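Here the complex is missing one protein chain, while the rest keep their positions.
Right after this comes chain A.
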Amino acid sequence: MKQSVAEFLELAVAYLIIFFILREWLVPIMQLTNTGGFQFFLVFIGLSLVLSLLQVHPLLSGVVKFGYITWFIAYIYNDRPVLSSGTLPFLLSEWKWNMTAILSGDFGQVSDAFRTVLFLILIWMLIYLIHHWVSVKKNIFYFFGMTVFFIATLDTFSDYDGKGAIVKVVVLGLIMTGVLFVKRLWLQADATSNIVEKWKVIIPMLVSVLLVSTVAFYLPKTGPTWADPVPFIKGVTGQVGNGIGQKTVGYGEDDSQLGGPFQGDDTLVFTATSRDRHYWRVETKDTYTTKGWIVSEEGMNEVPYESGMLIRTSLQVGSPEDERQAQLEMDVPLPFLIQTYGFIGVSAQDSALFVQNEQTEKVLIKQHNGESLLLPSYSLSYSEPIYSMEQLQMSYTSTLETLDASFDRFLQLPDELPIRVRDLAMTIIQDESTVYDQIKAVENYFKTNGFRYDKTEAAIPAENQDYVDQFLFDTKVGYCDNFSTSMVVLLRSAGIPARWVKGFAPGQPGTMSDGMREYKVTNDNAHSWVEAYVPGAGWMEFEPTIGFTGNINIDYDLSLDTPEQQEVIEPEQKPEQPQQQEAQKTQNRSTLSLDAIWTWLKKLTYVWVVLLVLLLITAITLFFQRKKWIPKMHVRAYRKKAADWSSFDSSYHVLLKQLARIGLRKRDGETLRAFAERVDAALETDEMQKLTAVYEQHVYGNEAQEIDFVKLKESWEYLINRTIS
């Protein structure tokens, strides 16, 4: 009696642990599905566990649980009190409704109440399974593993934060696994459950689990090398490329978390016809957060413009004589205006309203009623500004001090910015005397100091790491966001007002006709660069990203006075343009043939990866479980075969193999009879010797004998089954 009480207590503790583990399952489900009534579900779990623990008759336990579920539904989903007369009709009508929905295959119509019922029944089943694992199998490992996997998956792929849950589950699960293991050991050793002896084993296990968990909990941890696998997985599985709204590909809206690899996407966004090559500007951002860019005081001032009106920006505009047109045909109509440098205005066919945010200089295209409008095409008028070198050379650093407070937001830097970034900025600019030269020094810094352009190797900063600092000092590899953000931060560190610009790179130039050239701009051309304020010249664009060429027109009117500078700057500017275009062309040609295949493969990768993983898991499981399933297959196969010598012969060898799998391998010099004796001793039977005697006769003798094959088959099956259990 005392023993059974102890056993009952043991089981009760086990169930308590199970209860807490199940609670960790329930929390994220409730949280993610936005389901209320958490405590009612908990009560149901508790109720089921208690019923199972007390070993209440299944019928009674079923009635109790079913009663609870009914009460639950009536209480939650019916407005009236449970014990009122309206409950029954409510339940009946729910039942009718859902049955109709299910029978007609219209699963979307199933009501929440019915879903709750199904969920509760699921919990019911789960607890039955757990009961089986705990009290029959005495092995909770699968459940434990699944729980950890479940929480880890949700933590990774959803908003749910499983940090605390995973610690709790691992500690509880390890303890549970340990206790059950001890129980299994006891059972195998056929030992009487001496509580003192048992605790002698359990206590060290408990202590070590708790000790290890505590140490692990308080140990310092490095940040994840792969902070967010979601974009990567999406990239690999080809779920990218619808352009707008994607964080890393195409033109995105949210830049508060920069970094991470991105996949190319050559979806055409628009085709521009223009005389000049343009950097297609969309908006600027001014506030750096150590992780990315946001806009300060968003929506401060919005100014509406009609089509054809002059739109003012903070940028320089060239002389009115040089006014030109650029025609944009949108393949993917965007809700915002694509601007050029020297932008004057826009004319569109529809009577659209252009709403400019003065803060970001983003121009949204809207209807007069305020709703968003997607224009298929529009024409931009612009006059490219020409900067005078003389003026640029006059931009002495002292002039920066005269700038007013409106520039403060372009000098903003987060307090957490590591000091070494500021130090680096000062080192880069120390030899330059003018603001323009300082900016150019920063722009050129990336070209010579071991930086690399790569879309896929770009890192994501860890929680307490600065995006710019990581790029400048640790990784030195990344794409436009890394380069442009770093340049802005460096410029600001040096006291030069700068802002981050988003838009599109000039795109793929086509053939020229009538002095106009077509530029095809794809999602791959989504780009970011830098605008810095040069006193006297205003906001100028700069291009720090390796492999890209800027687009500033500079009038080298100083040529006579300072010939060296002309030589220095000029080759940097124009000759590179054709070079780059050339490079782009060759690249396109070489990838063209593979493109189709690659795109096709990319689309399939998701399926492949899943299939491969499934296949791998299946293969591994099958391999490790081969002791169990192979013999079963054989038993099934031999049941069908005729009872004769040849099938007996092969079945005997199958048995030898199976015995080898469980560690009873016939040694080279061992005779069948000696082996059979060993097997029978190990398996506590005498069937192997019976089989072997017949087999010996068959192999070494020369006379056919009268053999009861049916009986042999029974012996054989018995042995095979012995090897499995």
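Just so it is clear, a contact is a pair of C-beta atoms (placed from the backbone, for glycine too) under 8 Å apart; a residue touches a chain by one contact, two chains touch by 3 or more; residues count from 1.
One rule holds in what follows: contacts and distances are computed from a predicted model.
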Worksheet item: The complex lacks one chain in this depiction; which UniProt name from "Branched-chain amino acid ABC transporter permease", "NADH-quinone oxidoreductase subunit H", "Dihydrolipoyl dehydrogenase" or "ATPase AAA" does that chain carry?
Response: "ATPase AAA"
Worksheet, complete the sentence: Contact with the hidden chain, among A:E463, A:E684 or A:E703, goes to A:E703
Item to complete: Check the options A:L672, A:V694 or A:L719 and report the residue that touches the missing chain.
Response: A:L672
Worksheet, complete the sentence: Even though one chain is not shown, chain A touches it at residues 653, 656, 666-674, 696-697, 699-703
